[in-house]
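Reading through the structure tokens given below for one structure.
As you look at this complex, bear in mind that one protein chain is not there, while each of the others sits in place.
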Amino acid sequence: MFTPPHLNYALLAPILIILAGALIGVGVEAFVRKSQRATVQLWVALITVVAALIELLTVRNQRSTLVAIDSFTFDGATVFMQATILVLAFFALLLISDRGNFVAQASAIPGSEDERTADSDGKTQTEVFPLTLFAISGMMLFPAATDLITLFVALEILSLPLYLMAGLSRRRRLLSQEAALKYFLLGAYSSAFFLFGGAFLYGYSGTLTLNGIAAAISASAGNDIFLLLGIVFLMVGLLFKIGAVPFHSWTPDVYQGAPTPITGFMAACTKVAAVGAMLRIFYVALSADLIEWRPIVTVISIITMLVGAIAAMTQRDVKRTLAFSSIAHAGFLLIGIVALNQSGLKATLFYLVAYGFATLGAFTVVTLVRDSAGEVTDMNRWVGLGKKSPLIAGAFCLFLLSFGGIPLTSGFIAKFSIFTAAYEGGNTTIVVFGVLTSAIALFFYLRVIVLLFFTEPKSDAVSVSIPSLKVSCVLAASVIVTILLGVYPSILLNTAQSFATFLR
Amino acid sequence: MTTRANLVYLIALPLFSSAFLMLLGKIANKWGHFFATAISASTFGIGIVEFIAMRSRSGDARAATQHLFEWISVGTFRVDASLLLDQLSICFVLLITGVGTLIHIYSIAYMSHDVDRRRFFAYLNLFIAAMLLLVLGDSYLNLYVGWEGVGLASYLLIGFWNQKPAYATAAKKAFVANRVGDVGLSLAIMIAFTQFGSVTFAGVKDGAPHASAAALTAIGAMLLLAAAGKSAQFPLQSWLGDAMAGPTPVSALIHAATMVTAGVYLITRSNFIFDASSTARLLVVIVGAITLLFGAIVGTAKDDIKKALAASTMSQIGYMILATGLGPVGYAFAIMHLLTHGFFKASMFLGAGSVMHGMDDEVNMRRYGALGKVMPITAITFGLGYLAIIGVPPFAGFYSKDKIIETAFNAGGTKGILLGGAALLGAAITAFYMTRVFVLTFMGKKRWDDKAHPHESPSLMWIPMVLLSLGSVASGYLLSKGSALVHWLAPVVNSSNAEGGAELMKPIVVSALALGVVVLGVATAIIKYGRSVPIEAPAGSALTRFARRDLGQDDLNHQLLVLPGQAITRTLVATDFGFIDGVVRAVGWTLAYLSQSLKKIQNGYVRSYALLMTAGAIALLVTIWLVTL
Amino acid sequence: MSLLTALELVPLIGSLLLFAVPKENSKLIKQFAFALSIVTLAVSGLIALRFKTSVPGMQFVESHTWISNFGIQYAVGIDGLALVLILLTTILTPIVLLAGWNEADNGRWSVRTFYILMLVLESSMIAVFAATDVFLFYVIFEAMLIPVYLLIGGYGRGERAQAAMKFLLYSLFGGLLMLAALIGIYIISTNQIGGTFDLAKLSTLQIDSGTENFLFLGFFIAFAIKAPLWPFHTWLPGAAKSATPATSVLLLGVLDKVGTYGMIRFCITLFPHATKTFTPLIIVLAVISILYGAFLAIGQRDINGLIAFTSISHFGFIVLGIFAMTSQGISGATLYMVNHGFSTAALFLVAGWMVARRKSSAIEDFGGLQRVTPVMAWCFFIAGMSALALPGISSFVSEFLVLVGTFTRYPVAAVFGTTGIVLAALYVLITVQRSLHGPTTPGNEEMTDLNLREKIAIAPVIAILVLMGFYSQPILNWINPSSHQTMQAAGYSDPLPKAGK
Partner (left out) sequence: MDISNYIYLSAILFVIGAIGVVVRRNAIVVFMCVELMLNAANLAFVTFSRIHGNLGGQIASFFTMVVAACEVVVGLAIIVTMYRSRRSASVDDASLLKR
């Protein structure tokens, strides 16, 4: 007897819309004339994202654990994280569509005649848009998935396009390809861990659903060794995605090598998805076993914050610096997981938005600083940018200050709420370390500000290209969100508060 | 029952005059000195009026007060800006304004060639105001304001020619030494407040009988420290000699007649503290005795006329301090000596100024000689002061100093003999060095070279000298006649109630002894300096050389305070950079080092990243296994 | 909207308006900013007039919900303590604007930016003293560092970027510790009375002593860095050497007072028991600061460094007074904050003019200035006298109150503190002698005396220094009720005279 599964299409619709958009994008790639492809692709992607967002908002108040049997839960956290991903993705798409960031023909050998031909024809390939949409769909699925299979599939859907996109840079293609390779190999390696962990959780509980695992843990129904192995291996996969130490090594290399808009997209959206999934797994499935994993996550959080902050101090490449900053932030985000309470969830949600916009904004600025050979990421050549274009440099400083958690920026409220949550959860150690790390982290944020504003520009200095309208939009949005959430965070805090629930 | 009087003008007039002259700038150059002198004279006038009014009142009503405004009031700590003019303060008011006015007049001529004369007079007026505040304040804190005010005026005046680095240094030295004393005064006030909840003289007096001996001794000792600073007493005496860098009228007014005696005023004013603590009194007499000998010995070796006089001042104030430590009757004698000293020392300083005026600012007495002929008035007025200070009857010093020697002998026991002996020895040495000064300056053969054209000073200068010398002739007799001053001060210092104590020697014996040693001293000096005096000072004995070096006071300070102070400063500067800031920098370096080390992990090889991940996974496994154990 | 909010807004809105003025028209910018600071001064004057001495507690209170999730309010109100510090701010700002009229001309950025930063700084300084919500206080406490940072780094001299960085890192580090403590106390309030940052409500919390000690330290270290107390002071000399005079005045004169203000307002009020525990330690640190700062001032060769170290010494006095826990001590310390503000202002401004004329800040490069530039020399001298707390000049009253207040409870500390007055005499007089006295050294002969603008700028400061020396009771009348309340909050009362009748 086979009962067809009941699928709640309305609640799945945001993801489906994105997938549909991605498929249309593939079609566009095949059927639309090269000269118009870029425009069409952009519009398709943007409309898709907006449509998905609208759909998401129309169903935002519905709650269900049975959207697709047990595999997908539509709850407050899902809505919030999907919406965050969509909004960030919208701006990331604008950034991606900006001219000249992507290779004309990815298959052409760097430095070959093919490449020059493809380049001079101006026939840029535009597969990046459908790839992005696929990745977005995976990202949206990841934090909402409630069984191990779906989680794994979602993880792969979001990762595989990113591996490819990392290799699409127009300039410094060798580096870009290397980034793709590293990202891919290590990503696949970590997925293996994730899957293996899933297998053991299944072995422990006999079920693939998170709720089932939670029930099994409460009943301590299985072999504890399996549970521990399962938790550890699953954790490796998740920690890899958010870039926590010691699974972080890929981050600086990939952030540096990937095309900057992709880095921005990846840094902002992947983090939301991965942290979201991690939150769900730990809050829903593993919360009963917190004695065992909490100390470990605490230690990892502390080490991650410290390593991220300390390593960033002496970096010379802007993108690498931002990568280490993102590692440090992974540590801060882990605090929210350690907190394991509603405030922690709320704080993490807020943190993700704040961090996402600041990160996107920061990478947007990176795309603007150029010389004749393309983007300049060597920090020594950013010297004195504040004099040449105070607004752009000022925006960059704002993002850095937000990363540093200076009051009246979104980062401050984010840190404040996440520390509060941890404190409330009784974990003062992590707060103390968080505070110390913030101090260390400040050092390198300030170092960059000093370079930008307090050092005389050198003669070979780079130029800041005039941002296009699209890029200006991204920049403006990031600046506005960063300031607004710092000055009047209630608007988002209230939302986060009401959406910060996991249906079990 | 208190009398109210309008006393504020005594302070306000000179204070505003001073500010006025400073702010007005060059416009007032032409008439500023006259204005300042007029103001000073008018304060003297007010003083006279108040004195007459006070005499006309009787008993408790003699003291007059004026409450101006609430100055500081926090919790129970309440200090009003409020003035008190009683029998003790009026003595000072008259001395300050009287001598002060004479010196203003003198200075008009003395400073006539100085471009900054207006500023000089502004400072003088500032000094008068501060000094009057010192003696008129009705609480220790008000006194403190005046106390430091005169310190400031003194600093400004010593350093009046501060373009000469040595003079600027002298001014600074005076201020700092005074500040050390001020620490004492501050602490005394703090202890008083802690003990009595009040810092007014009346409040402290009321509370004194209830306080513990230790507290009273502590207050007394701190007040003595303050007095030592201001009055150049041992061990804070070293600044006075250098203070002679100031214009001579300043030396006369501030560093001889008035300011330096503030310590005597302070102790006398605080008689209720010292009466109640014999330990404090003992400290006072020890300091007084040491200083009077110290100053006298230094005075024998100085060739600089002003420094010799300064040493003499130190010694004479030593007498006064000694007297204040001798109990109730001593206060009156101290004040009497203070007043007579005010006259004769001012007169001699002005004389010295007059000599310098005539000798192109030459101060070395070995280059004087026989000036009596060319400067007769100066010589006579100086001579009268000289006779007064060595205690030749019937000049003023005889009356006042004799009383102190006598009282010292009567202090009883070994103490009495030691103190009396010291005072007597001091008198002998005083006679010696003052004779030396007089002889070297006015008698013998001329030793100045032909470039100098000594001449008598203008009348504006010699009239004050004459008036002051008259005072040094007559004041002693007038004040001691019928124990006038003792009775006058009795309500303040209890002087007349004091029992006589065991009389060791009859007064007449003491006087005879004193006269005897004076004659001895004078004779020795005349024998030694009467005939030929080398222009270049002979090497002299070890003691002479030691005395010339102020008995090593500066060396001692240098070794004990300056060098350790510099060492501390150097050490702390090094510590601040090396250690405290160093720790901060070390944190930075450590982090940077760690950061560099972390870079090594990031070697670019995928395989080692994978290895790191694997190691991490294993570490997680081990940890979670440990956690579950 | 209460007058207090208006007072905060005037300079803030003014700074926004400045954006509308074209960058090149620096004269108009300066005039506008100056006029605005005068308006602010007028508003603060109005507040002072309407301030009632007899009313205990906060006045001009106003509160609105700001971040409801955390019970955070925009809540302002002032008592005497806050009032005098706000007045200090509003009086000093126009003075430094006038005094430093040309300071911004050679900066890294435009003149307009300088004045915008200045006005933003003024606004935040007012707000930080007015805030009665601890979170609001914290936010401003941290945010105001940025304009100072930019002012030092953008318009300073010497190794300005490095000095500004050090200043900022130190302050932010302290701020982060305070943040941790802030969160701690918030959580406790959540458990006891519902999450709030309201100062009055927070002071009613029951905190267990271990936690209280940690929370206290979090706040205290932040304030000790700001104050700055030994051994957290090493950022100050660099900042003072590098900042422009106007910035230095606002930094040391007003901004650093936030540290000592915070100790009274937050450390003592919120954590009375921990205050008791740590008082001995703090007293020792304060005494060390007094003597250490003085010795280092003696050893300084740079005139601005000297002023910085004297300030460390003076902050030692202020902290000593605060933790003496007597009404004399606390009132004296509060008055000291005001007096030190003006005294430092005078020193920095005159030193700034000297440095600007001589193009060197080494003390040894000056000499004989009294003959060349008498007015400037006199101003410096009077400022120096106020630094050594000469009676008759305002600092004396406060310094003496601090010492007498300390003596009644901690005599040994007071004795050590009192020896500081000798060292003060040394560092002031050595400097005076080196720079003003002696023969006029080469390079100074052509120095010009103060011009009219500079005279007008310095005159009020000198006048305040002298007048308040003779008559500071009106200010004490403002201060006394709030120090009384602080003592009550900490559970202390003045010791009685020992020799009671």
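Should a chain be cited, it is by its letter among A, B and C, assigned in written order, with residues numbered from 1 in that chain.
Just so we're on the same page, a residue touches a chain if its C-beta (ideal position, glycine included) is under 8 Å from a C-beta of that chain, and two chains touch if they have at least 3 such contacts.
Because the structure is predicted, anything quoted here is derived from the model rather than measured.
Participant: Sort by label and list the shown chains the missing chain touches.
Facilitator: Counted over the whole complex, the chain not pictured touches A, B.
Participant: Kindly state which of the options A:44, A:148, A:313 or A:500 is in contact with the chain not pictured.
Facilitator: In the full complex, the listed residue that touches the missing chain is A:148.
Participant: Consider the whole complex, including the chain that is not shown, and state which of A:5, A:27, A:100 or A:206 touches that chain.
Facilitator: From the options A:5, A:27, A:100 or A:206, the contact with the absent chain belongs to A:206.
Participant: Please identify which residue in A:3, A:35 or A:107 touches the non-displayed chain.
Facilitator: A:107
Participant: For a quick check of understanding: of A:179, A:266, A:337 or A:500, which residue touches the chain that isn't displayed?
Facilitator: Selected residue, touching the omitted chain: A:179.
Participant: Out of B:61, B:567 or B:611, point to the residue that touches the absent chain in the complete complex.
Facilitator: B:611
Participant: Considering the entire assembly, which residues of subunit A contact the chain that has been omitted?
Facilitator: That gives, for subunit A, the contact residues 106-107, 109-110, 148-149, 152-153, 156, 160, 163-164, 167, 173-175, 177-182, 184-185, 188-189, 191-193, 195-196, 198-200, 202-203, 206-208, 252-254, 256-257.
Participant: Of the residues in subunit B, which ones touch the absent chain?
Facilitator: Output for subunit B: 599, 602-607, 610-611, 614.
Simple rule for what comes next: only the chains that are shown with their structure count from here on.
Participant: Taking contacts as defined above, which has more of them, A-C or B-C?
Facilitator: More C-beta contacts join the chains of B-C.
Participant: Averaging only over C-alpha atoms, locate the centres of subunit A and subunit B and give their separation in whole Å.
Facilitator: Comparing mean C-alpha positions, subunit B is 79 Å from subunit A.
Participant: If you average the Cα atoms of subunit A and of subunit C to get two centres, how far apart are those centres in Å?
Facilitator: Between these chains, centre-to-centre, one finds 44 Å.
Participant: Let me have the rounded angstrom distance from the C-alpha centre of subunit B over to the C-alpha centre of subunit C, please.
Facilitator: 37
Participant: What are the residue numbers in subunit A that touch two or more other chains?
Facilitator: Where subunit A meets two or more other chains at a single residue, that happens at 443.
Participant: Mind pulling up the subunit A residues that touch subunit B in the complex?
Facilitator: 181-182, 185-186, 189-190, 193, 224, 228-229, 231-233, 235-236, 240, 245-247, 249-250, 252-253, 291-293, 295-296, 299, 307, 310-314, 440, 443
Participant: Can you list the subunit C residues touching subunit B in their complex?
Facilitator: Subunit C residues touching subunit B: 230-231, 233-234, 292, 295-296, 298-299, 326-328, 331-332, 368, 370-371, 378, 385, 390-392, 396-397, 400-401, 403-405, 407-408, 411, 414-415, 418-419, 421-422, 424-426, 429-430, 432-433, 436-440, 470-473, 476, 480, 483-484, 494-501.
Participant: Enumerate the contact residues on subunit B facing subunit C in the complex.
Facilitator: Listed in rising order, the residues are 22, 69-77, 81, 141, 144-145, 147-149, 152, 155, 159, 162-165, 168-169, 171-172, 175-176, 179-180, 182-183, 186-187, 189-191, 193-198, 206-207, 210-212, 215, 565, 568-570, 572-573, 576, 580-581, 584.
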